[in-house]
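Only one protein chain is missing from this complex, and each of the others stays in its spot.
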Amino acid sequence: MADVTIWNEYRHEREDDDVAAVYPDGIHATIADALDDGGDERDDGPDHEIRTATLDDPEHGLPPDVLEETDVLLWWGHEAHDEVSEAVVDRVQQRVLEGMGLVVLHSGHYSKVFKRLMGTTCSLQYREDGGTERLWVVDPGHPIADGLDESIELPRTEMYGEPFDVPEPDRLVFTSWFEGGEVFRSGCCYRRGSGRIFYFRPGHEEYPIYEHEDVRRVLRNAVDWATPTEGAPRTFGERD
Amino acid sequence: MADVTIWNEYRHEREDDDVAAVYPDGIHATIADALDDGGDERDDGPDHEIRTATLDDPEHGLPPDVLEETDVLLWWGHEAHDEVSEAVVDRVQQRVLEGMGLVVLHSGHYSKVFKRLMGTTCSLQYREDGGTERLWVVDPGHPIADGLDESIELPRTEMYGEPFDVPEPDRLVFTSWFEGGEVFRSGCCYRRGSGRIFYFRPGHEEYPIYEHEDVRRVLRNAVDWATPTEGAPRTFGERD
Amino acid sequence: MADVTIWNEYRHEREDDDVAAVYPDGIHATIADALDDGGDERDDGPDHEIRTATLDDPEHGLPPDVLEETDVLLWWGHEAHDEVSEAVVDRVQQRVLEGMGLVVLHSGHYSKVFKRLMGTTCSLQYREDGGTERLWVVDPGHPIADGLDESIELPRTEMYGEPFDVPEPDRLVFTSWFEGGEVFRSGCCYRRGSGRIFYFRPGHEEYPIYEHEDVRRVLRNAVDWATPTEGAPRTFGERD
Partner (left out) sequence: MADVTIWNEYRHEREDDDVAAVYPDGIHATIADALDDGGDERDDGPDHEIRTATLDDPEHGLPPDVLEETDVLLWWGHEAHDEVSEAVVDRVQQRVLEGMGLVVLHSGHYSKVFKRLMGTTCSLQYREDGGTERLWVVDPGHPIADGLDESIELPRTEMYGEPFDVPEPDRLVFTSWFEGGEVFRSGCCYRRGSGRIFYFRPGHEEYPIYEHEDVRRVLRNAVDWATPTEGAPRTFGERD
């Protein structure tokens, strides 16, 4: 069981009726529900201690004490990346290096926190065509793939295509096939400092992606994988 | 300029009229022609010293002195992997560890030399459907991608699909999209000892894949990339 | 809790009085004791189901059913690597690719199973000088480092020095400093197929290395880390 904070920009859902129809309580609420859902043979009681935070909360809902108590932070943002304060980005980066897990979702590839931790533009190609995506498990032994079949099919979604301007992942778990002819590294694992980072592509706001059973399972697996372990001391500075 | 040896099983071309129609002098001859082809703005004289070797040559055309003089070995095999002697596999492995480059093509994924160097089964999924493949450049900064566009399209080919049971590549240069719905890591770089290894998927014997201009360019780039550099000594054993 | 099999060559202890004095019941017995030792704040009952197997047992103690039931295999060998049958090496490799964890210890770097899975010679430099080794944790966030301090000090041991002819590790957890002036990558993580492999350098037969509290903790951590997870299917072959 981990202390999980789900961060959502939470603007589309309040501004756009189509999005509100898909995610009436916000994307964060649907993700919270997914993480709490032990329907996939998990019978170990309440899975996680979950809280949510959004852009328009004070300090974006991420004051120091919240991050201090967070084991794994999930991040969904899209249209207002620039409104996230540098102070919060600094704080998230520091906590990741100390060991906090970070799961970056979909358009969060362009978030300040992800770009800060990757050191690259995190750019990609895209097309909002509502076509089919099939996410292939390319690393069947990875715990984030636990309980999946050989691929996940999403009937209607936005396309993301290569090149994806990120460092070569430590491990690549999923690669997406798109109906329109593109591919994308859609499940990428990184370690930065003592923290585990997972980028997971699915999640456009106009489609009920986070209702998909396999996507929900990946979210649960990713939180488990990203939960900090004990480790050894990170001691820096002058030595005697 | 490198000393290049192109190894080809050279059975399909002699046994099957359809294959002979595509590769009348053998796949090795077409690859030799590709490597010698400076048509893509290369004007630096004869590119490489090229020799070819085939399964039915004595010692499969790879006696010690040939390997000793080889900078980069290309490998194409399919139906007769088991006929390759362990002695030759030992020799190729040793030379790669000493620095010889190795470019493994298409069905060569199941060759003894590739399995020996990878330590895995190198299994995959496949379907001979003659569908379209698009190889996306996922690492545009890699020298094996020099001079390419964002993708290479092969109108008719065999499909290879994930999972591909190889170690995570040191660098992934290409990922393939297949018309039938699959993806594949189709350009994988490894280092083993001092040797550079590149696995490149295209190359089914029934389609003129090695006549494709972009595929030929990748072969040339791969040979350049895999050519040994000087390095430091590899000294092992007891120290004073 | 995992099903653990500790494989030991078990010759030195029976042939050499000095070694017998250090490991009277065999290195395997001392390791078994280490794995069962919850002294380091572990209070979760019996840690593992442990069995041992040695070279001179029928099928080296590793018939198919034993490997089938093994979650993590530890491997210590030194003077008789060549006596291990190819059939058993094949079997161990296959089980690792299917997900079985493998922890290779000290002179096991030259074992057939490790060389098979690495694809390289696994050579190194060495000197039996009884000098001091300090293993630095270079990846403090790694679970194999859980509960350690910044380094482990072994007062008297054999030296292993670079170069170490293995593929670049997926993650490097420890790097050793030796009194005599050498360094060595002494804790190396790999994934091959669905299996996790950890090479851990400490363990010379003439010193009571496996009695050292921190070394014992690393062995426990490594078994936990290498225990298989569920994963997704590894399906290969022709597709419809």
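By letter and in written order, the chains are A, B and C; residue numbering begins at 1 in each of them.
The criterion applied here is as follows: a residue touches a chain if its C-beta (ideal position, glycine included) is under 8 Å from a C-beta of that chain, and two chains touch if they have at least 3 such contacts.
Everything numeric in this text was worked out from a predicted model, so none of it was measured.
Note that of A:V72, A:V103, A:L124 or A:V218, the residue touching the chain absent from this view is A:L124.
Among the residues C:T5, C:S107, C:S176 or C:T227, only C:S176 touches the chain that is left out of the figure.
Screening C:W76, C:F164 or C:F198 against the full complex identifies C:F164 as the residue touching the chain left out.
What chain A contributes to its contact with the hidden chain is residues 93, 97, 116-121, 123-127, 159, 161, 163, 165, 167-168, 170, 182, 190-193, 234-240.
Residues of chain B in touch with the missing chain: 99, 137, 139-143, 145-150, 170-171, 191, 193-196, 228-235. Within chain C, the residues in touch with the undisplayed chain are 134, 136-140, 150, 161-164, 168, 171-172, 175-178, 181-183, 185.
One rule holds in what follows: only the chains that are shown with their structure count from here on.
At the interface between chain A and chain B, over half of the residue numbers appear on both sides, which makes the contact a same-residue one. Mean C-alpha positions place chain A and chain B at a centre distance of 37 Å.
For chain B, residues touching at least two other chains, in rising order: 161, 163, 168, 182.
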